[in-house]
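The complex is shown incomplete by one protein chain, all other protein chains being positioned as in the whole.
Up next is chain A:
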Amino acid sequence: MSFKRDKKEEEDSGGNPYQNLDKTIVLQEARYFNQSPVNPRKCSLILTKVLYLLNQGEKFTTQEATEAFFATTKLFQSKDVMLRRMVYLCIKELSNLAQDVIIVTSSLTKDMTGKEDLYRAAAIRALCSITDSTMLQAIERYMKQAIVDKNPAVSSAALVSALHLSSTAPDLVRRWANEAQEAITSDNAMVSYHALGVVAGSRKNDKLSTVKLVTRLARAPLKSPYALCLLIRLAAQLVEDDDSDAAQPYIEFIECCLRHKSEMVIYEAAHAIVNLRKTARDLAPAVSVLQLFCGSSKASLRLAGARTLARLTTKHPTAVAACAVDLENLISDPNRSVATLAVTTLLATGAESSVDRLMKQISSFVSEISDEFKIVVVRAIRRLCTKFPRKHQSLAAFLAGMLRDEGGLEYKAAIADAIIALVEENPEAKETGLAHLCEFIEDCEHTALAVRILHLLGREGPKSRQPSRYIRFIYNRVILESGPVRAAAVSAVAQFGAQRPELLPNIRVLLSRCTLDEEDEVRDRAIYYSAILDSGDEQLINDYIINVPKPNPVLLEKALRDHLATRPDEPFNILTVPAEEEVKESKEAIVEIEVRKPVQMSIEEIYAEQLAKIPGIERLGPVFKTNLPIDLTEAETEYRVRLLKHVYARHVILQFECVNTLNDQLLEQVHVRLEMPPEYEVKSIVPCQKLIYDKPDSVFVIVEYPCAFLDSLGTFGATLEFVVRDCDPNTGIPDPGEGYADSYPLEEFEMGCADQIRARAGSDDWEQTWERAANAPEASDTFVLSQNDINDAAKAVCEHLGLPKAAIVGEAVKEIRGGGIFRGGAPVLVRARLAASGGGVTMKLAARSPREDVAQLLLAAVG
């Protein structure tokens, strides 16, 4: 009976003796180690089980781990080599789970200095994994000996352990550099590689000695390919850091490595040359090596070659274009990563004439690849749309074809994104693009995507020549789809009503039908939009249907929470929350084969956490804007200080990010003394209690703005004040004694208009917006600007007002159109006309805002 069950179990687990191991039983079994003498095989099996469980991610409590650890240490009495090796492995694996692991230090030290070479290497590694920096000094002498030991395994083990230790005890390990230095010249390839790693690591912050190291080793080349790869990386870094001709020898060394016999080194060199910012005189040798790789029988080589060539596309498209034949051969590569890479590279470098041919090749290839590669191809096509706008028809047709194929949400979303981008960038492609999207939502199973497309139709549709044709598509959704899609469709329909008066009567009928919808959201929206449209108030329609501000959701949530916690009775002003910024796709068309979404956060979100530590911060209300950091010290000074201005409705938090670059000093009670313009008032200071070497920390000063907006412009002076205590550069422990007070002057900084305003460039319907604000108070004046060039002048004005460059329009007569929200929530519009007149530039600036002082402030900022 039991035999039968065993057999069945064996079949179940496919004969894995380690399957269904039970932790408690294995730990019980480990008690066997206490017997004497022990059977090495049996012990080894038990240890294997323990290791297997750990490896499978089984959680051991500290007590369990400690028990297993101590049982294991009993096995030091066995003379079996294999078992001893398993013991070392177990000690390493359990060392960070168990307590009191240093108990085995003496046993390991004995093994490490013993006669058995097989023990010594493993004992060193085990010992270094259980030891801490205080214990290290005791074994230092043995480590130094081990590094230069004639047995390569021992030497490597000591060097690699030293490397691991250097993250916690860098100075101790630095004392072993001489021995490591000697080991670089070892005959054993691995020893020399590890030694180079240790030496280079200990000189990481010392450029001069790195230069010496690389120069010396470049002359007498190393045998180990790994070590050579590392040396190439070091040399490449030196070239990157040095713009002068002094870097030339390193480039020559790297080029020389292109002729090495190991492919690994050749590739390393080619990769370095291709990626150097400073272009090598001659790319050809590197490119031809990569070309050779593309024809290799090994997939990794082909990928390496194609990937590195792809990186060249932005900098040297011609060099890549020369490899077109090799890349075209890769389109049918069995490795899909390689094939996709080849296609995208070809798309990025191909001429306009070859687009059609390439698209034909791709269409046969696309059906065979997985979604994620398809997304990469779609992205490449999207870039192509921007590059060759004239090809929009065939590209859009191709994308639409892909849209009809099978595919997951992400793939479909990528295609929709591409078409949306096409519609936005290329006016000629708008109608066809929208038509494709309309067709797609007729049969789209992804709610999120349908909602996005409806939103786009609502935005772009009313501006087209025949808006009514889109309404039919949109209204079909109201009849056929689920709640969220219907709600989105209602919003889109309302856009048509708001922007095209001739369609308004029909839209009213459609909206009124939706007021009977079963879904609350749909009904609410229909009633809301009907009411606004019925009012006939243009301003109202504009603010609540056409140009609705979109606050950053993360910050909005936080602001609402703070508001409820501090002032639940007051009304909440949504305008004080920073708006969501549109994510700009980076222009640089880097060809990558993996789709990765970079984590993007606004600067306000990044600092929200740091600010949350300030006591009473929630009483200031939501953060209105965080300005980009400015440096208040030179780059190479003892203390580096950056300033961030976090602007609130009536306060500004000045965050001084300080870095102490002196390793023999510890700064205490760091605070900042401010010299402020009149009317400003410091509310509180959060000093930094301890500024440790190389660990950035911040001093926060909360300052209240003057009551009058106009008084807020001014210049601040600042001085860093602190108590210096000398400390041991190695341990960071301060010397006994009091320390002395010292101060450090910082550069002056301004509080300008740009700091206090969230500005954006004027939108398409600028004229109407400006006219609508005609009733608001206006401030205007004429200025003579100091710049001679009208472009420079326009840019400078934009900078002062915090407007993006996109706000500048016009050729001979420049016009700046923009608007924004001032802290506290007052909207403002600004228009400037600039004209060159006899060597100077004159400007007429007008600002309109419901708050007259805000308008005047804008003028004052320029004047």
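To be clear about the criterion, contacts are C-beta pairs under 8 Å (C-beta built on N, C-alpha and C of every residue); 3 or more make two chains touch, one makes a residue touch a chain; residues count from 1.
The rule we apply is simple: contacts and distances are computed from a predicted model.
Here one chain is missing from view; checked against "ATP synthase mitochondrial F1 complex assembly factor 2", "Trafficking protein particle complex subunit 6b", "Translin-associated protein X" or "Coatomer subunit zeta", UniProt names that protein "Coatomer subunit zeta". In the complete complex, the residue from A:Lys23, A:Lys144, A:His316 or A:Arg336 that touches the missing chain is A:Arg336. When the full complex is taken into account, the listed residue touching the unshown chain is A:Tyr267, out of A:Tyr267, A:Phe440, A:Phe496 or A:Tyr639.
In the complete complex, the residue from A:Val38, A:Ala68, A:Met143 or A:Leu163 that touches the missing chain is A:Leu163.
Touching the missing chain, out of A:Tyr32, A:Tyr52 or A:Tyr693, is residue A:Tyr52.
Interface note: of A:Glu67, A:Glu240 or A:Glu618, the residue touching the hidden chain in the full complex is A:Glu240.
Of the residues in chain A, those that touch the hidden partner chain are 14-18, 44-45, 47-48, 51-52, 55-57, 81-82, 85-86, 89, 92, 118, 121, 125, 153, 156-157, 160-161, 163-164, 190, 193-194, 197, 200-201, 226, 229-230, 233-234, 236-237, 240, 263-264, 267-268, 271-272, 275-276, 298-301, 303-304, 307, 311, 334-337, 370, 581, 583-584, 586, 593-594, 596, 598-603, 606, 626, 628.
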